[in-house]
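The complex is shown incomplete by one protein chain, all other protein chains being positioned as in the whole.
For subunit A:
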């Protein structure tokens, strides 16, 4: 996928309100009014977050002029989550080797790595 799409996705996900909006949309379509309800935020405030999510391709708006329901577009989200999962999985595997090494060093006593001290 294009790097700028991934970047826009990460930027969109970096905000807790936008993450909460996405979490709400996982349950189904919602209007701006419905989305604003759980937040101490005005509809224009929510709309601003929605525009960021739309630009990142994470949310689309329905054609119904009255309601313009918002819906989750999962593909970019999946790419971003896959990227993070891959990154995490790589380093977790590495850190599990470190866990084993630390266990070994701990067993050898507190001075196991203090080779420079006579």
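By definition in this document, contacts are C-beta pairs under 8 Å (C-beta built on N, C-alpha and C of every residue); 3 or more make two chains touch, one makes a residue touch a chain; residues count from 1.
To be clear about the criterion, contacts and distances are computed from a predicted model.
Trainee: Looking at UniProt, which of "ATPase", "Carboxyltransferase domain-containing protein", "Carbohydrate ABC transporter permease" or "Simple sugar transport system ATP-binding protein" names the chain that isn't shown?
Mentor: "ATPase"
Trainee: Could I get the residues of subunit A that touch the absent chain, sorted low to high?
Mentor: On the side of subunit A, residues 3-4, 6-7, 10-11, 13-16, 19-20, 22-23, 26, 38-39, 74, 77-103, 105-106, 110, 112-113 touch the unshown chain.
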